[in-house]
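Here you go, one structure.
The complex appears here minus one protein chain, its other protein chains still in place.
Labels run A and B following the written order; every chain starts at residue 1.
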Amino acid sequence: MTHSDSDVVLAVENLQTHLYTKRGLVRAVDGVSFDLRSGETLGIVGESGSGKSMTALSLVRLIPRPAARIVGGSVRLDGEEILEKSEAEMRAIRGEQIAMILQDPQSSLNPVFTVGDQIAETFQLQGKQPRGRMRERAIAALREVQVADPENRVSNFPHEMSGGMKQRVVGAIAVARRPRVLIADEPTTSLDVTIQAQYLRLLRSIQQQTGTSIIFITHDFGIVAKMCDRVAVMYAGRIVEYGPVHSIFATPSHPYTQALIASVPSPDTKVERLESIEGQPPVPWDLPKGCRFAPRCPFVMDRCRADYPPMFATQSAGDGDAEAEHAAACRLLEGES
Amino acid sequence: MPSSIRESGSSSRDVRPRGRSGRAPFVSIAILFFFLVLPSLVPDLMAPHDPLQGVFADRLRPPVFFGGTWEYPLGTDQLGRDILSRIIHGASVSLSVSLTGIFLGGLVGTTLGMIAGYFGGAVDAIIMRLVEVTMSIPLILLGLVLALSLGSSFQSIIIVIVLVLWAYYARQIRGEVLTIRERVFIDRARVAGASHLRILIRHIFPNIVNTLIVLATLQVAVVIIMEATLSFLGLGLPRPFPAWGLMVADGRTLIVRAWWIAFFPGLSIMLVVLALNVLGDWLRDRLDPKLRQL
Partner (left out) sequence: MNAQPLIEARRLSKHFDVGRGAPTGKKKVVKAVDGVDFAIRRGTTLALVGESGCGKTTTARLLLRLETPTAGSVYLDGADIHDLPRGERAEFRRRVQAVFQDPWASLNPRMRVRDLVAEPLVANNRLSRSAVTDRVAEVLTGVGLTPDHMRNFPHEFSGGQRQRIAIASALISQPRVLILDEPVSALDVSIRSQIMNLLKDIQQRLSVTYLLVAHDLGTTRYMADRTAVMYLGRIVEIGDTDTVFEGPAHPYTQALFSAALPARPATESREIVLDGEVPSPLNPPSGCPFHTRCPVKIGRRCEEETPKLQPVPGPGGTHLAACHLMDDMEGQRG
């Protein structure tokens, strides 16, 4: 799936991150590959334990140490290998080139500094500037994320703001230096529905203005439907299906994706009985051999249990057209392509 | 166990920093066993001499490597009593004083702390004012008053210890209960129809046991020092009890001529207290729900 396209910003290949727990080795990210193209939004969707957050943290090398280690693969930002950078070089990349918005705005902000100071801090890393100028830039950054009354809000402390407003401040800090890539890890999970809608709209408009590429980590197919151009579905450390959002929703090809989409009730239509996936996700330190979804899969075949299936292009994938590429790691597709 | 059972859902929950609180502090446990537990259980088997009856002719003998003999490995005091035997017998004094004091202090403090934290309001205010008052009274003053009014005895030193300790338990436990009380499983218990007493005993108490164990371990050290301090000042156990603090006090006047009389009991106090603190810290990390391996 790696193309020599010049518009690929971030190329991830066979990324492997292991966690060393007392229970044993957990292959949290187990051979994940994807491309992020310029200006697009890529969704990485999965349940807890699927490895989606660990993938995000691996991209900026902020995995919990010493428990976790990136043991293999490659992450290239504009063609440059990130995994070989020194810690100092990495610090320069974070924020400048790749920024992150985390789930909980509360813990992303320091409670003892005003939001203005915290926004200014990101500019200060670019070199000392006079205080008045800093304030100006902080106000401009708040205006950009559509915080009402930024002149006064700039001297607020985090606890004086609502959750939605704090998450805007986190967003302001993240996009302040115009990063090439913005990783948003469940940024709206703690927000209310109407505030979530506002925030998603804000992210869209920032992306349109700045051309930032966004990786959206989420468990919610609704967010994928609303925000993303392409999507990668993760299960137990692996990408089981990826493709353009429209294609994934129209013809989900991996049984896990199919079941997941079918098991979410929609507010728009009345359903008598929801489908549900039986069983539990596998224990991370004791993954089944072969396809990890096999124990829960209604279409399981003998060879699914033998070895892990490779990616197969789906029928809906157009030939040679990169935009339409849609593939799934499922033996059911083997004969088709 | 059925294979469908697995650990908590998120993988991040299972990540523990490695190398923290991993190995048990074996040295501390060994020190406590040989210096405190074993001598208090079988002092007569371990002590070579009578701790109370000295041999006048053998008084002020130095320890074995300082010109003394193996007869008295740690030397003798001014009455010719064997220091080693007195330290061995003193261990049981230290242990029984601290166990009794901590148990009673913990009982009073935990009960009041749980009541204060769970019910809140006026009850809480009264108990917490009492805690503050208790904590503001200097230990020495309290010891002095009680020793004068009750006379120095095992009972009066226990009373002093309980009066001091309960407040620490009450304050710590109340804080803990305040947060446990807000947890959803307490709501669930109320919805199930559990009485206040049942909630306190079945739901809250098991969740503070860890804190109690850690607190008690760290308090043993505090109590040994308290007992030593009080005895040193002559407010604790009456002579000729071989209490460690009392021995340090008695050796003080002879510190230049016969340093060993005060030195070895002092060293015992230090080693035991240090070992208890290390053990207590390890237990705290070990039992902390946030660090515990679920």
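The criterion applied here is as follows: a contact is a pair of C-beta atoms (placed from the backbone, for glycine too) under 8 Å apart; a residue touches a chain by one contact, two chains touch by 3 or more.
This structure is a prediction, so every number in the text was calculated from the model and none was measured.
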item	value
Touching the absent chain when the full complex is considered, from A:63, A:259, A:291 or A:304	A:259
Residue in contact with the excluded chain [from B:34, B:66 or B:185]	B:185
Of A:88, A:112 or A:193, the one touching the omitted chain in the full complex	A:193
Among B:198, B:239 or B:252, the residue in touch with the chain that has been omitted	B:198
Footprint left on chain A by the chain that the document does not show	47-48, 148, 162, 164-165, 192-198, 201, 219-223, 225-226, 245-246, 249, 259-260, 263-271, 273-278, 280-281
Contacts of chain B with the absent chain, listed as residue ranges	1-2, 4-9, 183-185, 187-195, 198, 202-203, 206-207, 289, 294
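As a convention for this text, only the chains that are shown with their structure count from here on.
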item	value
Chain A and chain B, separation of their C-alpha mean positions in angstrom	52
